[in-house]
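Note that one protein chain of the assembly has been removed; the remaining protein chains are unaltered in position.
Moving on, here comes chain A:
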Amino acid sequence: MPVIEFENVAYSYGGGELLSDISVKLAPGSFHFLTGPSGSGKTTLMKLCYGALLPTAGHVTLFGRDARSLDRDDIAMTRRRIGVVHQDCQFLNHMSVAENIGLPLTVSGRHAETGGDDLTELLAWVGLANRADALPPELSGGERQRAALARAVIMSPDVVLADEPTGNVDWEMSQRLLRLLIELNKMGKTVLIATHDLGLIRATKAHVQARVLRIANRRIQLAGADL
C-alpha cells in the first residue's frame, strides 16, 4: 500500500487551477524528487501530502485514509508519521534548539519515555551538538535547516517531506543535508524532496535510486533518466 497516494487530484486557489489531474503513488521506502519552476505548485503539492491543504478535486490518501475524512486530531496523528522540513523553517524562538528538536516528542507526550539519549545522538548526527542550548534565532541558515531536519525525523516518521531543504545553504551544506536524507531513506523512510536545484538531483542519483516528478503545465510528469 502506498503511504501517500494522489488520485486525479486538482487544487485551485481562488483564481484558477494550480494543479490538475495529478495521480502519484509514493511507495514505502521510495525516494522522490519534486521539481518544477518557481510558482509551479511544488509547495502546494507538499502541503497536500501532510493535510495542510485538501484537494479541490480528486482524492489524496494518507496511510490508506482519504485526507478529507480526517478530523483535526487525525491530522495531528498523521503528522506524527510525516516529518516536514519547510523551506522557511519555523521554530519556537523562546525554547532552545534541543527543546525544539524534541518538540514532536513533547507534544505527543512521549518525552519521558524516549528520554534524552536519542536527542543527543540526533543532535550529533546533524552536527548541532554544540548548539543544543542556543536559541533558534541565533542559528545560521544551514543550522536552521539541519535543526528542522532533526525535528522532522525525531519521531522516526514513515515519511520525510522536505521543501527546498537546501534553499538557504551553500553547496557543501546542501550535500551534507542530502546525505542525511539519503541515510534516512536507507533506513526505510519514504523521502520526498521538493527542489528546483537540478545539480542536487544529479548528485543524489549517484547514491540512491531516486525518481523525479516534474510539475509542468499544472500536471506531473515522470522525468526520465536524462537528468
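The rule we apply is simple: a contact is a pair of C-beta atoms (placed from the backbone, for glycine too) under 8 Å apart; a residue touches a chain by one contact, two chains touch by 3 or more; residues count from 1.
Here, contacts and distances are computed from a predicted model.
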* Asked: Name the absent chain by its UniProt protein name; which of "AAA family ATPase", "Protein-export membrane protein SecF", "NAD-reducing hydrogenase HoxS subunit alpha" or "Cell division transport system permease protein" is it?
  -> "Cell division transport system permease protein"
* Structure fact -> Sole touch to the unshown chain from A:27, A:77 or A:187: residue A:77
* Structure fact -> Sole touch to the unshown chain from A:55, A:104 or A:165: residue A:104
* Contact residue for the chain not shown (choose from A:23, A:69 or A:90) -> A:90
* Positions on chain A where the hidden chain makes contact -> 52-53, 72-73, 76-77, 79-80, 84, 86, 90-95, 99, 103-104, 106-108, 111, 151, 155
